[in-house]
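Excluded from the complex is one protein chain; the other protein chains are retained at their positions.
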Amino acid sequence: MKRLASFALALAFPALVLGWWEWESRQGLGHAYAFAPLEQIARSFLEMLADGRLALHAGASLQRALTALLIGGTIGIVAGVATGLSRVLDRTASPLITVMRQVPILGWLPLVALWFGNGDGAKLLLVSLSAFYPTVLNTQKGMQAIEQRYAEVGRLYGFTRSQSLRMIAWPSALPLIFTGISQALAFAWIATIGVELLFSASAGLGTEMMAAQVAARTDIVLVCVACVGVMGFTLNQLFALLRTRLLRWQPATAK
Amino acid sequence: MPMPSRGPAPSRLPAMAIRIAPIAGILILWEIAALSGIWPRQVLVPLEQVGATLLALASDGELARHLSASLYRLASGFLVGSVIGVSTGAAMALSRNVHRLLWPTFSCVRQVPVIAFIPLLILFFDVEDSFKIVVVAMASFFPSALATHDAVRDIPESHREVARLYRMPTAPFLVRLILPATVPQVLTGLRLGLTRGWLSLVAAELLAADSGLGQMMEMGRQLFQIDVVLAGVFVTGLIGFLLDNSMVRVERHLSRWRTA
Partner (left out) sequence: MTDHRPLRGPATDKAARRTGAVRISGLSKRYAMGGKAMTVLDDINLSIRPGEFVSIVGPSGCGKSTLLRLIVGLDTDYDGEIRLDDTRVAGTGLERGLVFQDHRLFPWMTVAKNVEVALLNQKLPRDRRERVISEHLALVGLSDFGDAYPHQLSGGMAQRAAIARALANEPKVLALDEPLGALDALTRVKVQAELQRIWMEAGTTMIMVTHDVDEALFLGDRVVVMSPRPGRIARIVDVDLPHPRDRASPLLHRLKDEILAELTREPREDDGTLVTFPGRPRG
């Protein structure tokens, strides 16, 4: 009974919003311009699903985000390990990263466009940069936070430098590295949509949204917004699963 | 107890120099590359030209116009978004029914990056100021609501029990207990909201605006004025840094009791 009540309340709010939306859409042509009727939104969704447009754009965005995650994340982890282990590198690279990071990712866009054009390469560069920051920062923090307790065990058993690195530093940094990657995943997804909105070329959900906006197709924009949300959420959940699997040595509370 | 004076002053200067050295190095390399003429000067602008452009923009009021437009949007959007965000978050944490009503929708919509709402918001609000304010408000709403919700929910049960034990009325309960216990976490949420707001505002201005730093950079891009774009990048970064830094200071100031 109680569960039913909370379920009803959970549905009440969206129902209210949808009802209001539908009502607005019937208030003459001027309103229907922004408030596409619900039925039309559903129809557009099915249409885009059927003719493969949704899959095409979603696939392009996904591929862009993941490729950039791979590039930016790899460079970020390598740089994080290097700056985490070497003080010289830390002192050289960290101020640069800190300064660069002050500029919002999309603020680089006009410059990148002028230097590298607005093709896929420029997009990939910016999205990779957005994935780079969180991975490098978290990896570095992880490598620097090696617990003295475990380092002593290494000393007891005569660990070489490479053994300490492989068996103590790297695994103890892993949870933070994973945190970095999961942040990078979220940032890369946001940045992907952002660059697609701003560089309207080739396929992608952002590009499609922008085109729909120009054509005043609220229904298509909404379908894309929902798609962006669902995909972002799914990516996040999948990564969390992967993390739990790979870090199964962690006690449940530590996550 | 008298504090022993630690860390002799002279050692601070080299430390600072070491931190600045890599940045200075990059800038010098930039300058050499720009002057060498390997790339056209239009593409790799010498630093003094960027500086001159920045000064020119500053002295003829152009920069002030864009900057004030951006800051106005940021301030009003952030104010609206964070006030609604903090109150929504607190309401969701304090009332079970509000939580049931809003939380599922909240956690759904939260999954969508605010940037993705830009085309939709353009359709609703056109490209006027209100559109950009709404973008900033949305961007700062979610982090502040979430942080407040978590902060209030995380207040230890023992605190509430103490309040009940002393039969504390609601108003002092909120002011003397909930507020101080949640301040640090809420401030972190607000800081995140401000950063997100700034990021989204720049994106929105790049996309559709007649003024603002983003628009200034976009115009620079269209007119192939790299010096203007670089000046914009510099100012954008500086503003981002100042915003974040000042929020960190406020946070530290208001959370003194934590470490004290």
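A and B label the chains in the order they appear, each numbered from 1.
Throughout what follows, a contact is a pair of C-beta atoms (placed from the backbone, for glycine too) under 8 Å apart; a residue touches a chain by one contact, two chains touch by 3 or more.
Please read these numbers as outputs of a predicted model, since none were measured by experiment.
Considering the complete complex, the chain that is not shown touches A. When the omitted chain is restored, the residue from A:63, A:86, A:163 or A:237 that touches it is A:163. Summary of contacts with the chain left out: across A:78, A:153 or A:201, the touching residue is A:153. In the full complex, chain A touches the omitted chain through residues 149-150, 152-153, 155-160, 163, 167-168, 171-172, 174, 248-251.
One rule holds for everything that comes next: only the chains that are shown with their structure count from here on.
As a whole-number value, the distance joining the C-alpha centres of chain A and chain B reads 19 Å.
For chain A in complex with chain B, the touching residues are 5-6, 9-10, 12-14, 17, 33-34, 91-93, 95-96, 99, 102-111, 113-115, 189-190, 193-194, 197-198, 205-206, 209-210, 212-213, 216, 218, 221-222, 224-226, 228-230, 232-233, 236. Of all residues in chain B, only 18-23, 26, 43, 97, 100-105, 108-109, 111-113, 115-120, 122-124, 198-199, 202-203, 206-207, 214, 217-218, 220-221, 224, 226, 229-230, 232-233, 236-238, 240-241, 244 touch chain A in the complex they form.
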